[in-house]
Every structure is written in C-alpha cells, then in structure tokens.
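Supplied in structure tokens, the structure appears directly below.
The complex is shown incomplete by one protein chain, all other protein chains being positioned as in the whole.
Up next is subunit A:
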Amino acid sequence: MDSTPEDPRFATMQGRLNYLFETVRPVGKNRYTYRDVAEAIKRDQNFEITAAYINYICTGKRDNPGVEQVRALATFFGVPAAFLFGEGDLSRITSELEQLRAVVAAREQQQLADEAMSDPGVRVVAMKARGLSPSHLQLVSAMLDQVRQLEGLDE
C-alpha cells in the first residue's frame, strides 16, 4: 500500500503500465490480456495498437513508446496520461488506484460469501450487519455447520 512516487514500481514506464494491468482488472479475472486491450483501444478510441507493442512495453523491451500509444493506453485504463509518463505528482492518482484495488479485493470476498451461501438448502439469509468482513465469513460457515447438523444433512 506504500504507493509513494518514490515507489520503485513507478520508476519506469514498464512498472507503471504493469501496475495498471494489476489494478484495473476485468471483473472476475486476473488481468486484461494484451489482445483485450488492443481490441478495446481499436473499438473505443479508433486507434491502432498491436498486442505485441503493449507486450513490449510491459516486458521492458520497449522503454520509449510513442506518445499516441501511451495516451491510448492511459485512456483505456482510465488514468491521466501523465501517470504513465511519470510526470508530476503521482501520489494522488496512485492513492485512488489503491482505493480501487481495495474495493476490488472486498468484492472478491463478496464472491466467497455468495459461494458459502449458495448451499441449496438455504433460502434466505439476513445479517445484523451493514457489511460483512472476512471474519464474518467464518461465522457463516460455522453456522451452516450447525444448521446441517440440526437438519441431519450430513448423514
């Protein structure tokens, strides 16, 4: 969570772009593929960039990419192009990106909760809590164990 401008991850174009790939992810997936990004940029921005070109930046084979290409990538990832160029104060942008990352992590916990409650015997749940934390999930599964025992589901 230490995302200061001095963070070594942000020292290079390669590092900054990889950070965007790790942070701005498609729902339920680990990261966009280079092809996903190239196709989206073509579709939404009518700009040609190849998957291979993006790959070169991410792997450090091309450390001085074209300005237009960098702009297109920044637009795709929803950040000002200055972030990818490493210009100015990055801390405000990285702080928002870190917040986004935290929300995404929480959403993934949500998915675990949904799976825990997808027990076919369970119809309705309601919790005295506005939100659910990972520790609540343990309670839920402890409760499900008790319920199964009471209903003889494990016999």
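Note that in this section contacts are C-beta pairs under 8 Å (C-beta built on N, C-alpha and C of every residue); 3 or more make two chains touch, one makes a residue touch a chain; residues count from 1.
FYI, contacts and distances are computed from a predicted model.
Which name from "Phosphate transport system permease protein PstA", "Penicillin-binding protein 1B", "IrrE N-terminal-like domain-containing protein" or "Xanthine dehydrogenase family protein subunit M" does UniProt give the chain that's left off?
Missing chain, UniProt protein name: "IrrE N-terminal-like domain-containing protein".
Given that one chain is not shown, which residue among A:Ala11, A:Ala52 or A:Val103 touches it?
Among A:Ala11, A:Ala52 or A:Val103, only A:Val103 touches the chain that is not shown.
Over the whole complex, note the residues of subunit A touching the chain we left out.
24-27, 75, 77-80, 92-93, 96-97, 99-100, 103-104, 106-107, 109-110, 113-114, 116-117, 121-133, 135-136, 138-140, 142-144, 146-147, 150-151
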